[in-house]
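Please read the structure below before turning to the comments.
Missing here: one protein chain of the complex. Every other protein chain is in place.
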Amino acid sequence: MKFSFKNDYSEGCHPNILQALLQSNFEQQAGYGEDEYSLQAKKLIKEKIKNPDSEVYLVSGGTQANLIVISSILRPYQCVISAAPGHILNNETGAIEATGHKVLSIDTADGKLRPSDIIPVLESHGNIPHQVMPKLVYISNSTELGTIYLAKELEELSNFCRDKGLYLFMDGARLGHGLTSEISDLTLEKVGELTDVFYLGGTKNGALIGEAIVINNKALQQDFAFNIKQKGALLAKGRLLGIQFMELMKDDLYFDLAKHANIQAMKIKNVMKERGVQFLSDTYTNQIFPIISNELIEILSEHFEFYVWKKIDERSSAIRLITSWNTGDEPVDRFIEIIKKEL
Amino acid sequence: MKFSFKNDYSEGCHPNILQALLQSNFEQQAGYGEDEYSLQAKKLIKEKIKNPDSEVYLVSGGTQANLIVISSILRPYQCVISAAPGHILNNETGAIEATGHKVLSIDTADGKLRPSDIIPVLESHGNIPHQVMPKLVYISNSTELGTIYLAKELEELSNFCRDKGLYLFMDGARLGHGLTSEISDLTLEKVGELTDVFYLGGTKNGALIGEAIVINNKALQQDFAFNIKQKGALLAKGRLLGIQFMELMKDDLYFDLAKHANIQAMKIKNVMKERGVQFLSDTYTNQIFPIISNELIEILSEHFEFYVWKKIDERSSAIRLITSWNTGDEPVDRFIEIIKKEL
Amino acid sequence: MKFSFKNDYSEGCHPNILQALLQSNFEQQAGYGEDEYSLQAKKLIKEKIKNPDSEVYLVSGGTQANLIVISSILRPYQCVISAAPGHILNNETGAIEATGHKVLSIDTADGKLRPSDIIPVLESHGNIPHQVMPKLVYISNSTELGTIYLAKELEELSNFCRDKGLYLFMDGARLGHGLTSEISDLTLEKVGELTDVFYLGGTKNGALIGEAIVINNKALQQDFAFNIKQKGALLAKGRLLGIQFMELMKDDLYFDLAKHANIQAMKIKNVMKERGVQFLSDTYTNQIFPIISNELIEILSEHFEFYVWKKIDERSSAIRLITSWNTGDEPVDRFIEIIKKEL
Partner (left out) sequence: MKFSFKNDYSEGCHPNILQALLQSNFEQQAGYGEDEYSLQAKKLIKEKIKNPDSEVYLVSGGTQANLIVISSILRPYQCVISAAPGHILNNETGAIEATGHKVLSIDTADGKLRPSDIIPVLESHGNIPHQVMPKLVYISNSTELGTIYLAKELEELSNFCRDKGLYLFMDGARLGHGLTSEISDLTLEKVGELTDVFYLGGTKNGALIGEAIVINNKALQQDFAFNIKQKGALLAKGRLLGIQFMELMKDDLYFDLAKHANIQAMKIKNVMKERGVQFLSDTYTNQIFPIISNELIEILSEHFEFYVWKKIDERSSAIRLITSWNTGDEPVDRFIEIIKKEL
């Protein structure tokens, strides 16, 4: 079978997790997230954030995290602001709207939001009460285009949001990759300080399932568990989530895994760049979007699986390559070899 | 007080309606739309549409009509397609999303939708089941920009929708104005034939309140009354809606009133056009959007109320003027006089 | 045609209202409730409540008022407590659940709620976060069974709710009848003091449409207008609501009309009682539920329309008779005459 660079959820989980599942399997534990492992995992996460006010909640997946967080925060007439490539806008089957809330889309070149992107939206939503009220800014880090927020950018956005009475929510399905990017100067601690809510994605970084929602704004913590249960996201065997995050948080395994994924992607990127390949966006995480000829796409397709992301012109397209915590050197080297041979 | 060209709902209702309310006031009538007047009004509307399969339902307002129709038709994962200036997108406080459905926005120059506008949306929503399923096309006639659909345009759109399995829903808050425009070749009969659902707006054309929803697609009629009740739109004294539409439908009063509004707007438009004024959109209904200098805006503002719609440059803006069934000659003549004097 | 005692919304409106509609018809007024009449009506209502913190909002009907108020107040996981005969439980097509909220039903003999009815519900809803959180108590006055709250009863319930962190909401579709009942010692002022929200029903007491929602709890007023608009309840010609409540509030017309309805019902009740008729509930408002023989039902049905409410045994049923602001002496006298003859 061909090696797949299609996504970062093709394999199972980090072996430590399976080991821990085996070891704990026959223990009786309390249900619904009251087990020792969940408590321990939450403790570890809070220690890393260094914000004693933060609370942690474990759920199964990204769409689930997004819809629970957003529907929990907003009043019926309030809406979300998202960059146009935002996952909630394009890839969640209207999950947010299904909870009753509009998502306003903002076109941005790199998938990131800046105060200057948001100001016109606020200005065009002043016809009270005939329009939805923008109340929550949704961003992702790394973004759906592989780009990241620098510390200064997040600070500016955070200050802007607080100034305007907007909540700031960071989708962290690939937060590990965002924070361990070679160009990142942002830390988990800083994220905990600058956002109202964010989550640490496990599914795309070593877990079988699981996202750890972190609510930093105390006012938003009240009764949050009710929302988790109501949306069908409270696992009876919460230990499954607890064990995974406990293992991932030990000794920074979570960040090591993400860093590895980034490094593997950068190896390919750098070789292509040296050979003059252009990229759809300038990324330093585990997603790269090289623009290559149809012929090269055909040759690579014989050996690898990946998405043809966007047609550029009659002769070339951008492809998307994603590496993961488990992408070994062998497929990367083989890929590079072909590039070197063909370009 | 200054005369207002701000909207077409500033006055009460056509005198015939008040007369009918007076005459019938002490009669006992069945509640919840089962009164004689509602039955008679529905009968008159069906006769005009000449589609024996159509059913008519009377509700109070446009936002109410839009949210009931759309939430009644769509399954939870299905969404609406609307032109960017669509009322449901901008001026209904997220009423459609509040019923669980996304509204996809399409940029168009004139507020109208054509098959070529919709095709790319369908093409970019094929990632089953990760994306909402476009299922209903929402248009308005006349549009929020005052433009209208010609018969051939509506036919093309209708055929396209049927071909693609999309429902076609026409917001007719200003349907009277659309159909009686001097350039319109569309008839009520044709609208009944080419749309799955539409409504005849009363509020902006002679009634106190009221829109008559017409469902032409028999499959969409099933249990529709439940939706009206559930959304709080079933008036106990349904006679109030029945009497209004009965009067408006007698002897084509509804269309005479709309035509009058159009004519008053065209008088102003033609004078401005002769003097070289540009317009934001080329309209032939009761809304016009002339682009005039800040100085002229100031002069007109001393005598009239109207909205400054859109800043064009440092020296000029488009204003919006709306006439109604009740806009007399006097304010129109006075407005024209100033134009003639100043331009 | 037979005279109908089926309900209190069979006729049009009080003549003063039609007169005011006629007089104001050609004035230009601001839209969406910003007209002078709405402002004046709200002012009059606030003066009568004597609570300077209260805010008034005008909408079209009772189901609409109920769903807007409840969905505006509750967070997604919170629910309503209602007596079993509550209108929101039985006659609104699931309107409250359609906004996402459960309604818990409590069996009570007389349609009223007391703290002792509510305590067991609170006690059985402590399995956090696996159960909905009771947060709002919904009552009606007069109730669906025609009974009323005495001042002391409402005080006890209000204190209990405040003590337990529950909001108290009074459906006042027939509040006029409740307050003017011969046994009532409750005042509008007191209702404004003891409830978080209530409404003054117009539809069943002299208006064509309209309920005046009064929010006494300042925290619940924030952004309330957005909810009205989002649910499709903001009339473009808000003057229609304003004019009606302005007229009804002048010189206590609203209460005079309700009192008249009560008196007409009591005339019939007293005659039946004297003749030993039993009643389903002991009411002193415009609804009575006498239990009579099938033969008498048949005789009365030849002359009047009314609902056979509940079968009691093979030989008798309770019927429901409702009188209104417009029920004259003639039908009442005729009804009494038959009773006197037959019993």
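Observations on the structure shown:
So that you can tell them apart, the chains are marked A, B and C in the order they are listed, and the count of residues begins at 1 in each.
Just so we're on the same page, a residue touches a chain if its C-beta (ideal position, glycine included) is under 8 Å from a C-beta of that chain, and two chains touch if they have at least 3 such contacts.
Predicted, not measured: the structure shown is a model, and the values here were computed from it.
The chain not shown here is touched by just one of C:Q19, C:N90, C:S116 or C:N159, and that residue is C:N90. Only one of the listed residues, B:M1, B:I128 or B:A219, touches the absent chain: B:I128. Contact with the omitted chain, checked across A:Y138, A:F160 or A:F226, is made by A:F226.
By the touch criterion stated above, the residues of chain C touching the omitted chain are 76-77, 79, 90-94, 97-103, 105, 127, 129-132. Mapped onto chain B, the interface with the missing chain covers residues 32, 71-72, 75-77, 99-100, 128-130, 133, 223, 225-230, 234.
Residue-level contact of chain A with the missing chain is found at 1, 3-4, 7, 9-13, 15, 18, 21-22, 24-31, 60-68, 92-95, 98, 203-204, 208-209, 226, 229-237, 239-240, 326.
Following the convention adopted for this analysis, only the chains that are shown with their structure count from here on.
Comparing the centres of all chains, each the average of its CA atoms, the largest separation from chain B belongs to A. The distance from the centre of chain A to the centre of chain C, each centre being the mean of the chain's C-alpha atoms, comes to 51 Å.
Chain A and chain B, compared by their mean Cα positions, are separated by 43 Å. With each centre defined as the average position of its C-alpha atoms, the distance from chain B to chain C rounds to 34 Å. The set of chain C residues touching two or more other chains comprises 226, 229-230, 234.
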